[in-house]
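Shown here: the complex without one of its protein chains, the others still in place.
Each chain carries a letter (A, B and C) given by its place in the written order, and its residues are counted from 1.
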Amino acid sequence: MMKKELKIKSNKTNQQKQKRTNPLANVFDDFIDFCQSKSLFMLHYCTGCGAIELPPAMTSRFDMERLGIQPMVTPRQADILLVTGYVSVKTLKRVILTYEQMQAPKYVIGICSCTVNGGMYWQSYATAKKLNEYMPVDVYIAGCMPRPEAVLEGLNRLKNNIKNDRKEQKGSAWKDYYKNYDYYLGNQQNLFGKEWQTPVDVIAEAKLYGLEGEGTYGENTKKLKMVQHPLLPQEMKL
Amino acid sequence: MSLESLNEILNKINTIKITHKHKRRIRVDVKADSLTTLLELIKGQASFLHLSAITCVDWIEDNQFELVYHVWSYEENCLISAHTRIDRDDAKFVTVYDLYKPADFFERDIYEMYGVFFIGSPRMEKFILTEWFGMPPMRKDFDSEAYVQETFNWTEYNPDWLQELSDQGGGIAIKPEDIRLSGTLHNKATHREREKAKKEHVVGKGWKS
Amino acid sequence: MSFVEIISELVLMPLIAFVVGLMMVLMMRKISARLQRRIGPPFFQPIYDIVKLYGKDTQVSHGLIHDIGIVMAVGGYIGAEILLPVPGMEGIADKGGIITLSYFLMIPSLGMALGVGQCANPNGSIGISRALTAMLAYDIPFIIVVFGAAWHYESTSLIGMIEYQQANAWGIIEMPFLAIAGLFALQGMLGKQPFEIYIAPAEIATGPMVEMSGKYMGGLFVMQTFQLYTAGVLYASLFLGGGESWLDLLPKAFLVVAIPMSIAFLFPRYKTEDLIRILWKWPVMLALIGLAFIL
Partner (left out) sequence: MRPENYQAVPLGDSNEYEIFIGPNHPGIEGNYALKLILDGDTVVKGTTDAGYLHRGFEKLMEGRLWIQNLAIVPRICVPDPAPMEVSYSLAVEEIMGIDAPIRAQWIRVLQLELSRIAAHLFTFGGHAATTGMYTPMYWGVADRDLVLDLFEDFTGGRVYSIYNIPGGVRRELPEGFLEKLSHLLDYLESRQNDYDNLLFTNQIFVQRAKGVGVLSKEDALEYGVTGPNLRACGLAFDVRRDDPYLIYDQLEFDIPTQQKGDAWSRILVRRDELFQSIHILRQVIAKLPSIKGPIRTAIPNPLSWNVPAGEAYARVESSKGELAYYVVSDGGDKPYRVHVRGPSSMHAVQTLEFLAKGARIEDVAQIMFSLDACPPEVDR
């Protein structure tokens, strides 16, 4: 696996969400944004050490539920993906699968310094260094490991971002995954090999929800088209 | 069982070297072909039931792998470390799975980390590194840092606050990669490699000097 | 009763049920928080959750049956609400009676079974088979209790039962054994520990809910509010004399729901076969003794 000249990610397509003309609809959208910021279901993928500070943040002492955040079990139900610590290459594949199975709007929080740039495992052959090369990350909580207060602070920041979503486009990093899919796919292919594919057809989803951008297609997606085969259900037998 | 009778049992093996490190640690050096006999003996006659660990050490200079079997006896309260050396180029050894079941885990671990094949071990397959296709990473000639440098781009972390700090003369004045490349803080080469450098004889891609 | 009145009641009754159910969900989460020595969610948390889930931008459907399953799950309870008389509103309760109501209460489980079946997730399949087993287990004591109550009040109409209790004594005084058996069945019906076998996150990753996202999950959250309301009001109507006014009924309903909630967070769950053994043994025995007293 040789390092390729990575295409520098083009500046994010920061189109403002179109203001609706109906004032009631605006109020409605605001209300939904407000509720989304007040209720967050999180999936904590225990990828590393940082996971040990989540139980204190969730349980009696710091009590995350008073902020409207509660743990969920499967990616389908969750809104936030907490990546708690270094991601080894083997884990990263599962993290990406998990991320793609989540339903938008979805947010990613990278906890611990290791998700920022490899942290103290900078030398390690087994861990991926920067999480935001493989998926858009909303908030990083640095520290080794961040204290529960820091985790709550990071979650609060995410909540603020979501509330001001439409005004400042902060909480919508997930759209970037659709709009710049080629970039993320390229990084994934560099690490996992040319045959890499996931069960979720991201390009089809981007088409369906109207989230295509300039960066959705590119060389890497062409490579993907060559190897992609749809996931067929198992044959039914009686 | 007294120490003497234990010594007696150990001395049944030819060409054995026994070192008593302290009361509860005995180091034993044996030839590779008599290692299983030794383990059978101490398990059968001196109740060394617990295989604590199997360690592999890569002595690249001698072109040998050292296998260390740490065996503990619940009755003697004594740990025997049986050392043996095998050839590094043709890294094969006999399994001790039929004597000690935990050997399955350790042998599999050594197989994928060092590439030592254990004949007769039940699961000689990938376990931890299922998604790794390079050379066994724990071998000394695998350079983890070089691999990282050519696979990941992780160094470009220069946030504004750090820049401000270093402009003011504080924070991290020298970038981490400069420290590592210039070797100002510590010498990167191991002692062994320094010895080698003295002889002007550098093997492998190793550290770019 | 005029046609307009009936229509307005049919709309209002589920609506009230939803609002009261939201309060019950909040109460449940607050009780758990208190037992676990923490603060718990803010007041409007249940409504935030539901609005958030319905406001999701993308969702995955696993097919038509998956959609229909959720509609059945919510619809079954909405059907049950309009058969459940509350102060000032009777809906179509005089047409249905308690037998119809108990049939309606089975529809959600069956709907979930259909919907989850299409997801083709093994965890979901295990979960739903457990849910149906649990339904089988708690329905036996439930049916005996319902039968006993109907025999005692000499009516299968909930309106008649409530009138009888308000004229005479409460059901819980006249039929204590049946009332206790009813509490057991209630715990099973709500699926709370120790009878929470089909959610079981550590075992089968929330079973039926495993593939539910966005609006589907929202549907299940709505279903939960109806479920709590139905359980509370039904039990209050059967054994606690219903209510002459909302001020009378609501405390009773909340009290009834609070009992299983307080128990739930102090116990682990049974295994499936233990659950059946327990539910077919003690509540059934109690219910039969209660039945013997009133026959």
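Going forward, a residue touches a chain if its C-beta (ideal position, glycine included) is under 8 Å from a C-beta of that chain, and two chains touch if they have at least 3 such contacts.
Note that this is a predicted model, so its numbers are computed, not measured.
Every shown chain touched by the omitted chain in the complete complex is listed here: A, B, C.
Within the complete assembly, A:126 is the residue of A:40, A:126, A:158 or A:211 that touches the hidden chain.
Only one of the listed residues, B:7, B:63 or B:144, touches the absent chain: B:144.
Counting the whole complex, the residues of subunit A in touch with the unshown chain are 43, 45-49, 51-53, 55-56, 58-61, 73, 75, 86, 88, 90-91, 93-94, 97-98, 120-121, 123-127, 144-145, 147, 192-193, 195-199, 231-235, 237. On the side of subunit C, touch with the chain left out of the figure occurs at residues 32, 35-38, 122-123, 126, 193-194, 196, 200-205, 265-272, 274.
Residues 24-25, 49-53, 55, 57-58, 68, 70, 72, 74, 77, 79, 81, 100-102, 104-105, 113, 127-131, 137-138, 140, 142, 144-145, 185-187, 190-192, 194 of subunit B touch the missing chain (whole complex, contact as defined above).
By definition in this document, only the chains that are shown with their structure count from here on.
If you sketch which chains touch which, the chains link end to end in a single open path, with no loop closing it. Legend note: the chain whose CA centroid lies nearest the centroid of all displayed protein CA atoms is A. Of all chains, the one whose Cα centroid sits at the greatest distance from that of subunit C is B. Of all chain pairs, the one linked by the largest number of contacting C-beta pairs is A-C. In this assembly, the C-alpha centroid of subunit B lies 61 Å from the C-alpha centroid of subunit C. Of all residues in subunit B, none touches two or more other chains. Across the assembly, subunit A contributes no residue that touches 2 or more other chains. Per the touch definition, subunit B reaches subunit A in the complex via residues 129-132, 134, 137, 142, 144-145, 147-148, 150-155, 157. For subunit C in complex with subunit A, the residues that touch the partner chain are 29, 33, 36-42, 44-45, 47-49, 51-52, 55-60, 120, 201, 205-206, 209-214, 217. Here subunit A touches subunit C in the complex through residues 31-32, 35-36, 38-39, 59-61, 63, 65-66, 68, 70, 73-74, 76-77, 79, 103-105, 205, 209, 233, going by the rule given at the top.
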